[in-house]
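Data block below; observations after.
Just one protein chain is left out here, and the rest sit where they should.
And then chain A:
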Amino acid sequence: MAAEELPSEFDVVILGTGLPESVVAAACSRVGQRVLHLDRRSYYAANWASFTFNGLLSWIQQYQEEPQPKEVQDWSSLLDEGEELVYLSNPDSASISNLQVFCFTSEEDEEEAQSSDLPNPTEEKAVNEDTDVKPSADSNEEATTEKQETVGGAEEEQVTPTEGEEQDTDKPHLSTAQSQLEPTRKRITYAHLVKEGRRFNIDLVSKLMYSRGSLVDLLIKSNVSRYAEFKNVTRILTYRNGNVEQVPCSRADVFASRQLSVVEKRKLMRFLTSCMEETEEHQAYSGRPYLEFLCDQKLGDNLQHFLLHSIAMVTEDTPIEEGLAATRHFLRSLGRYGNTPFLFPLYGLGEIPQCFCRMCAVFGGIYCLRHSVDCLVVDKDTNRCKAVIDNRGQRISCSHFVVEDSYVGKKAAAPRRLLSRAVLITDGSVLPSDSDQQVSMVTIPPVAARYPVVKMVELCPSTMTCIPGTYLVHLTCQSAGSAYEDLAPVVTRCFHTPDSPDQENRPSVLWCVYFNMVDGSGVELEGHGLPSNVYVCSGLDSTLGHEYAIRQAELIFQKILPEEDFCPPAPNPEDIIYDGENPSTPAGEEDEDGAGEEGKREQSQTQE
């Protein structure tokens, strides 16, 4: 399809559709700026995206392929006097690394697996690394590795009985102990996951929204909340002494808790009440670890664990100021929407950037996916970016340019921190309860020395992120080693996997992926040797909330438009006047239909 010419003049051009970029786009568009929002990828939300199961498999495949060196085109012919080109770096695939995929559930059909393509070499390596310690037969490993290659293949045509009782031959790679496990439990097969794959919404990042955090405040303030629905996280859990326990944090929880004695209940409630205000006692501990303060409160091991790991979610050496601030943030958010401080968006976190994109589009922002910027046109005298040149050689002038940090890439050469991520599809909750629709936040203190603190979010099917009968589990921590090295010990402790065959009472992992992501927190907004009107959005950060991304978006917005209000409430549709000059739906309206829904991908393709 012939490329449709884009308008050649914008106020703000934004490259990358992650959360901060999308918020900036919405904020600018809302106050009347002409916004062009691009992403080289075929999907919205960059590393903040959510994928269907099959979408995730494609994404994995894409990162496992060798990145093709992109030839740099010379656009200097488009330059005027006194201008120079600054090339953006190749979008680096290094933002995702150490991808490792494991499937512990059976193929539906052995032949199907054998007919599939040969395993990709990098992947086989990854799996073999794992299987070295796995007491299972070679032929079974093949089944495990091969099935991942069915990704782009014929699985769509498979007619698979979705809930068929599994035959013994279907799970040859399972250890003996596992195969004896609950013969009545209907195992969900890999083929079933693939068949139902589009009902998954698997987030690349795992975060939760604090009920009184800046993201929720912004969604409310700007009326962007109307584009999404949310669910309460229903319980806070923690892993302790080899068990998963519920953390009583709200008044109702404390009342109902069976693990706490009445005296502990009182102590906990009193501590939670007293720490909301700064006291002289707190000041006396200034600079010393929060843990020390907790110890001196004589709360007992139970409460100390809950307060440090689950409520403040800090480490043993966190200073008291930070610990108290985190505790207060948690407590302030409690009770606004329910018994925990957290919300989770239905259909996954990838919805949130899309909601802001939609807001941007409603106010006239123009969206193109699979569309990138090759280089900036910089005025040599002022060192300002006058225009950008897209990957088709169109020169688009702009006053401001906002870009995701991966396009700036190597120039910010500081040694980057990484996040370790794991995504598991399991067949049960880590803490079964009366209701099977629990959304749980699980804090896991270091399982052994030198291991990181792990945050785990377990999503139930009613969050619209996984299929009935499964749970979607996200694990996140700051990397000490590769994602697998960091997180596999936690997975084997909390779940039943071939590595932990004795934990039959734990939920089984059906499928999982490990990967590392770049922790972008700490990347400067400006600088990087770039013109002064170019702003860099650092990607993800390791915290649980969204404070970092929202603060960053607000800062960028304030630099672009220091006089303007950040995301004022959007008017109701009936208060919008459509001018006679443009009687048909405004340009933004068309995009609006696309953004936030599946259709947007097709639509953006047509733009190419």
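Assume a residue touches a chain if its C-beta (ideal position, glycine included) is under 8 Å from a C-beta of that chain, and two chains touch if they have at least 3 such contacts; residues count from 1.
Just so we're on the same page, contacts and distances are computed from a predicted model.
The UniProt record for the undisplayed chain lists the protein name "Geranylgeranyl transferase type-2 subunit alpha", from the options "Aldehyde dehydrogenase domain-containing protein", "Exportin-4", "Geranylgeranyl transferase type-2 subunit alpha" or "Actin-related protein 2/3 complex subunit 5". Although one chain is not drawn, the whole complex shows that of A:212, A:226, A:265 or A:417 it is A:265 that touches it.
Per the touch definition above, the residue from A:364, A:445 or A:461 contacting the chain not shown is A:364. Chain A meets the missing chain through residues 7, 32, 34, 251-252, 254-256, 262-263, 265-267, 269-270, 362-364, 366, 571, 575-579, 582, 585-589.
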